[in-house]
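The full complex has more chains than appear here; those shown keep their coordinates.
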Amino acid sequence: MLRFLTAGESHGRALVVIVEGLPAGLAVGVDDLQVELGRRRLGYGRGPRMRFEQDEVTIVGGVRHGRTLGSPVAVEIANSEWTRSDKWHAEMAVEAGATQAPLTQPRPGHADLAGMQKYGFTDARDVLERASARETAARVVAGALAKLLLRELEVEVISHVIQMGPVRASDLKRPAPADLAVVDESPVRCFDPGAEADMIEEIKATAKEGDSLGGVVEVLGYGVPVGLGSHVHWDRKLDSLLAQALMSIQAVKGVEIGDGFEVAGRRGSDAHDPIVYDAADGYQRTSALAGGVEGGISTGELLVARAAMKPLATLNRPTLGTVDVVTKESTVSFKERTDVTAVPAMGVVAETMVALVLAGEATRKFGGDSVAEFVRNAGSFSAALREGPLG
Amino acid sequence: MLRFLTAGESHGRALVVIVEGLPAGLAVGVDDLQVELGRRRLGYGRGPRMRFEQDEVTIVGGVRHGRTLGSPVAVEIANSEWTRSDKWHAEMAVEAGATQAPLTQPRPGHADLAGMQKYGFTDARDVLERASARETAARVVAGALAKLLLRELEVEVISHVIQMGPVRASDLKRPAPADLAVVDESPVRCFDPGAEADMIEEIKATAKEGDSLGGVVEVLGYGVPVGLGSHVHWDRKLDSLLAQALMSIQAVKGVEIGDGFEVAGRRGSDAHDPIVYDAADGYQRTSALAGGVEGGISTGELLVARAAMKPLATLNRPTLGTVDVVTKESTVSFKERTDVTAVPAMGVVAETMVALVLAGEATRKFGGDSVAEFVRNAGSFSAALREGPLG
């Protein structure tokens, strides 16, 4: 029962997020949020903007003496560009006035044109400021809180890049939570050293042509308890909630649980995870094709979800044809210095969306208004499970 | 602002669905629902159960003299097996009593084990009766109502199979609404005649081995107005809602919008749909990679969404290892006569989930308590768009 709202425009004063439904007593510090925001800036292909971006984070409400109060947690992420210079003050002024530089040429591959049509704007900036992936910084803060809550249950959510443009990680060796630092140190957040080198080559070649790259990230949930989500109603299925959360990330066009599309091509005899039992570990699966979700319920196995991101639609060199909405003349999408790829960073956003779903479902299953109550309920479920016939 | 709840177990007395939020004045007949329920039984690989299944449909509330009242529409789908014989009466009795035949061997690839652990059952039937894809019949009724509403806006949602096991439709010729009868007549609901023949061969070969097949369906939305969904908040993005809806279908493990995973491997210069304009048709895209959604908003182009289904986990011959929860001994998943594949039928369910999302977002954008008001508002939006700079 977590809910959150985010607000703020890319070049506006700040982003804000309010997260409602966290139990009281969760240890939270600004550093916890800064770490995740810093991880969101990771990646070889990130351009100068990201390096300069220094997020000044303020916890405005919901935390006292380092612990949540059970009340909504509000966090503001100041826009360092806004604070440092007045470059955007006029263009993004809250006060009545007119833009000096309306953007009348909607960019293909962005929300620009459809957003202008939906909302009745003639300046694409009225759309793109909110549609920008900058907004995910606010989500990452919410996700950081979700991760802290999950950590109380010893659940860890990490990610790694498994495809960059056409280059795929050949051998699917999955990082464990202890490997996260290694992944984050990789300029492409890839855990397969061979693929990593190829990915970097691909980025360099793409950069030279002023083009951009998409890719695929894999999110892994370690320690996810059995029983999150439910088969009883379509909108309570864990995989369905994960798909919604991941597909909501800017530029994501595909989502898989476990081996997803690949499993669709297999025979049934080779597509499911057999169940075994031993007294020490209880029930387990001998393979992991299902990605830790069966019938919309977490199985207690490793949770695996993937998100496919299209290449950035803002390019440094090649052109995408568009139209000026005022003159109605054909033109090309405006160019600006941009990153080659946002896939490594997107992985961090994907982690946070998965963490938000898991934390929401965990609070639903275990209830609890304080962390102590939440953890106690989770613990007594585990104990009852272990001691009963299903353990 | 549509919401719906479904209820009912696979071998119980009936399924029920209540749909709340439909405008008044929508022409609805039992035949409209029967047609869609019949389409849900399509497909070469369907076994005898599906052929016998005759859904007796009763509209219990919300419709008077062939038109909706604005009040919740309730539909009951009687289970013909329940009516025809008393075979399931004891096993699925509502009255207190005990099962004669507890299923203590959870089947891999199903909700069985995780559901038993979550809910504290020792009889897998307490899970599988609800987890069964039989439940999608109730959704199809809801979806049929959504389709009727969308038809008032001249929106049509259809589907076709583009992959059956390893066999893919080679050339992606997409069916138009007028082609739906052709698709439905294909035993595999494939619009590519060459692939159709290969798919049938694959099914035959698989059947011989008692194995099962998954596959991929593509859902197409024709006439979807620009402006459904929104970029302004993560949980309002149309693609995110579509992903949730499609991933909630039993056995679906992957979802794509437009060319999805394939686009992730392209360069940015080759991954987006250029915008052009002419006075007659307004703004259009010259390609369709994005699947009709940009920035979480429908663009007015053809909507394309895909769902990948894993093979059925209940097999006629090969075995999947499992454990008896009472004896704790290893065993194999029980066998029963089953279909080779449910992919063709799943396409119809996928259509209905997409239709439910689109109808929900259309009622949100256009408001309206009667169909007349809803259509009038949609029309004046179109007119204003056509006459303004964004038209």
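By written order: A and B. Residues from 1 in each chain.
Operating definition for what follows: a contact is a pair of C-beta atoms (placed from the backbone, for glycine too) under 8 Å apart; a residue touches a chain by one contact, two chains touch by 3 or more.
Nothing here was measured: the structure is a model prediction, and the numbers come from that model.
Taken as a whole, the complex in this structure file is built from 4 copies of one protein sequence, with 2 shown in place.
Criterion: only the chains that are shown with their structure count from here on.
Taking only C-alpha atoms, you rotate subunit A by 180 degrees to land it on subunit B; that is to the nearest 5. Averaging Cα coordinates per chain places subunit A and subunit B 26 Å apart.
Interface of subunit B with subunit A (complex): residues 5-6, 106, 108-118, 120, 122, 127, 130-131, 139, 163, 165-166, 206, 209, 211-216, 226-227, 230-235, 237, 239-250, 252-261, 263-269, 271-277, 283, 285-286, 289-291, 294-300, 308-313, 315, 318-323, 325-326, 328, 330, 353, 365, 384-385, 388-390.
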